[in-house]
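For this depiction, one protein chain was excluded, whereas all remaining protein chains were kept in their positions.
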Amino acid sequence: MATEKAANRLLATTRTVSRELVLTTVVAACIAGATALLLLVVGFPVGRGLAALWVGSFGSWYAFTSATLVRAVPLMLTGSAVALAFRGGVLNIGGEGQLLMGAAAGAGVALAVSPSGVMIPVTIAGALLAASIGGALWAAVAAFLRVRFGVLEVISTIMLNFVALHVVSYLVRGPLQEPTGIYPQSATIADALHLPRIAGAGRLHVGFLLAVLISATFGWVLRHTASGFRLVATGENPTAAASAGGIDVSATTARVFLLSGALAGLAGGVEVLSVTFALYENISPGYGYTAIAVALLARLDPWRVAATAVLFGALEAGAGAMQRDAGVPSTLVSVIEAALILAVVVAQSVRSRRQEPDTGAQMLSVDA
Amino acid sequence: MIEPLSGDEPPALALHDIDKRFGATRALTSASLHVRPATVHALLGENGAGKSTLMRIAYGMERPDAGTIRIGDATVRPDSPAAAIALGVGMVHQHFTLVPVMTVAENIALGGHGVLDLRRTIAAIRELSDRTGFALDPLQRVEQLPVAAQQRVEIAKALMRNARVLVLDEPTAVLSPSESAALLRWLRSFADEGNAAVLITHKLGEALSVADDVTVLRRGRTVLTAPAAHATAASLTDAMLGSAKVAERMHPAPDARVSAQDRRSHPILRAERVTIVDDTGVVRVREASFVVGAGEIVGVAGVEGGGQRELLRALAGRRPLASGILERPSVVGFVPEDRHRDAVLLDRPLTENVALRGAGARRRFIDWRAVRAHTESLMRTFDVRAEGSRAPMRTLSGGNQQKLVLARELDIDGASGSQAIVLENPTRGLDVRATSEIHDRLRAARDAGAAVVVYSSDIDEVLLLASRVLVVYAGVVRESSVDREAIGRLMLGVGTDGH
Partner (left out) sequence: MSDTLAPFLAATVRTAVPLGLAALGELLVERAGMINIGLEGAILAGAFGALVGASSVGGVGAGFALAAVAGVLVAAMFALCVIWIRADQIIAGTALTLLSVGATGTLYRALYGSSGAALRIPTSEPLAMPGLASLPLVGTALFAQPPITYFLYVIAPALAWWLARTHAGLALRAIGERPEAAEAAGIAVERMRVLAILSGGVLGGLAGGTLVLAQAGTFAEGMSAGRGFIAIAIVVLGRWTPYGVAVGALLFGAASALQYAFQAMGWDLPYQVFLVVPYLLTLAALAGAVGRARAPAALGRSLEPRR
């Protein structure tokens, strides 16, 4: 009996894993096919384009680590931030602003001190912590507006994105401006405070490990902790969560919001300490918004978020190569990403229409 | 008992042999209604009898699976409210379909075409107001109006569209006695002018006082049609409530009946002058006092809107009291009627649904292996059929979903089995077998010493399960003897100031 159960479980796991593998292969094939089609339609060299796409993203170890994975890091973090929020019923569109405020906070700390010796890792940690707090505080504004005034966070977080942009604009032209006072950017962060690279992985830095760790933690917390479960229940059905579960929905919502902001802020901090090495206005090419796409494509699951972030990183890296080697505009990648989302949306709606609703219990809402 | 109604004139509205299903549920079976011109026709029946469904079909909001609809000489097929309106049918719903932030005039004008001439609408409203005697202020915002006034707006909407057949769904449910009387008088004069009115109601008194003809629906079938003059309160009550269903196993179990003495010494739920208000501040339960002891099933009966829903939720700790004392265990199980909205996470696995109970207070970690074992044990005990404990709740049939919710709330396997559980229409929408299984579980819980409070809109179910019955009418809770006549009368307000 016990072995039978174990065998069944093994079978189930194998089935799940192979199903995911098949899905991934299908997705990859679709991407290749769609890209080829687009290239053909727009009149670019298909063979060279596809080859460049591959080489630039997965073609070599260096490409994989220094192009794909490096670009995946901010998307993993912001993707996790958005996925966490959406999972808990918070439509956080403000990842962009939270990232910027996190970057500002992290840069601020990193520029304020010139540590040496053991203070170096402490300062790095402090900068990252400050970044997380910065993002959380920024999210707190929208959280407060929602809990206290019922303000739709879709709108308020977008507004705060703009405010954050202008705050950074002010900072890099004022208090944080580099010493010569010519350029709208902060001073360069000391080499010592750059996030260390991972040996043997090109330009890939420890931020990647942090992002992976966070994805794993996020998944684990949702799955195994009581508060993680409260988050999931609240996002699924706040009414049942309150009535059947006795969950404090307002408090849970606020906590999710802050956590999401913290992750996005952390993404900003990591970017500043590993890629940009300074604060300026355009440090984010829309990560906060792309993160929404990543989270939705990953259907809000933490591991899939990481995988999807890598996919998007690959697409971005490959796009750069496509442009360089085959003259294909890198913007094509956005089209592919959008097509992916729309395909998932259509597939989901088809699936939910096929599912038989529990009509036996769907009684008339009006008493007959 | 179907009596032919006199007169050969074409009907103002006639529905004949109407069938309607919603999924697996048969809402109407060969239901018929024949409304003679210039009459008020009362459509009677209990909750769930099919009255609203039948009239929604007449108003084009639902399509019948079979049957015909006639207006005058013509056979019609209204496929939308707009079509019904064009045919001269107007409907005033139980839940008003008015836009709260808009004025009376705007609400009445809604649905027109072309340029909006509110001045003309306002003038027309004032004229209508004079003609009918309705007090209507065209410039008031609907959300500021008291309920009776909002209802007048709904009626005015229909009248302004030249409704010749006016259907009103439980209009007096929200009115005071004097307002109800005024409305009924007006209905009478409306009919006397040559129009027809269909009054959907469960109140015998008003039906007999104002109607020319009555039709009674029970479980989706027409069981009585007669001129009002030939009907009596007794015959109508009988038709509405029916005789006993196909007998299930009866458990008279006199030893399971808890005596009043036992109850007082082992009270699980004790209410003392409990008053409950709803979210809008209206008093729903007034100074209710009763005791529920261990090892008994107390039934709650009452027509919709009587306050029993608020009472149940207060007993389950899901709603605060406005005043009074309620003693209850710290955790009370609750099985609400709208399971999908209030009790389950449809797309999540059964294990997570079981883990939902107590999620608010839980600390630290969740041991899913234990939860899974617990879930599987519950599923075995309650015979819940599913593809494993990790199947999504959505994939279970209604009956199995309900059994799992019940199992969760009773928490029999858990260390702290529920001492008290409150249920709201627990077998609504379930088939006979699932219903009987749920009933068995409730009896088992009772035998294990739990205090069970069950509200059902189906009196037979209450009679089957309960050893005591509390009847709720207009916020007042009274204990009734456990027999159909007594309960029925109390439910319909007979013997109080409701008749």
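Chains: A and B, in written order; residue numbering restarts at 1 for each.
The criterion applied here is as follows: contacts are C-beta pairs under 8 Å (C-beta built on N, C-alpha and C of every residue); 3 or more make two chains touch, one makes a residue touch a chain.
Since the structure is predicted, the reported quantities are computational estimates derived from the model, not experimental observations.
Participant: For the chain left off this view, which of A:L50, A:M101 or A:L296 is in contact with it?
Facilitator: Selected residue, touching the omitted chain: A:L296.
Participant: Out of B:A38, B:M102, B:A373 or B:A474, which residue would touch the omitted chain in the full complex?
Facilitator: Spelled out, the listed residue whose C-beta touches the missing chain is B:M102.
Participant: Considering the complete complex, identify which of A:R173, A:R197 or A:R223 is in touch with the unshown chain.
Facilitator: Here the residue in touch with the unshown chain is A:R173.
Participant: Touching the absent chain: which residues on chain B qualify?
Facilitator: Those residues of chain B that touch the unshown chain are 80-82, 85, 93, 97-102, 106-107, 109-116, 157, 340, 346-347.
Participant: On chain A, what residues meet the omitted chain?
Facilitator: Residues 38, 42-44, 89, 91, 93, 141, 145, 148-152, 154-156, 158-163, 166-167, 169-170, 173-174, 235-237, 289-290, 292-293, 296, 329-339, 341-342, 345-346, 348-349 of chain A touch the chain absent from view.
One rule holds for everything that comes next: only the chains that are shown with their structure count from here on.
Participant: With chain centres defined as C-alpha means, what is the inter-centre distance between chain A and chain B in Å?
Facilitator: Chain centroid spacing, chain A to chain B, equals 47 Å.
Participant: Spell out the part of chain A that touches chain B in their complex, as residue ranges.
Facilitator: It comes out as residues 223-226, 229-230, 232-233, 236-237, 239-241, 243-248, 355, 357-364, 366-368.
Participant: Within the complex, which stretch of chain B touches chain A?
Facilitator: It comes out as residues 22-25, 27, 45, 47-54, 56, 93-95, 169, 304, 318, 334, 336, 339-348, 352, 355-366, 368, 394, 396-399, 401-402, 428-431, 457.
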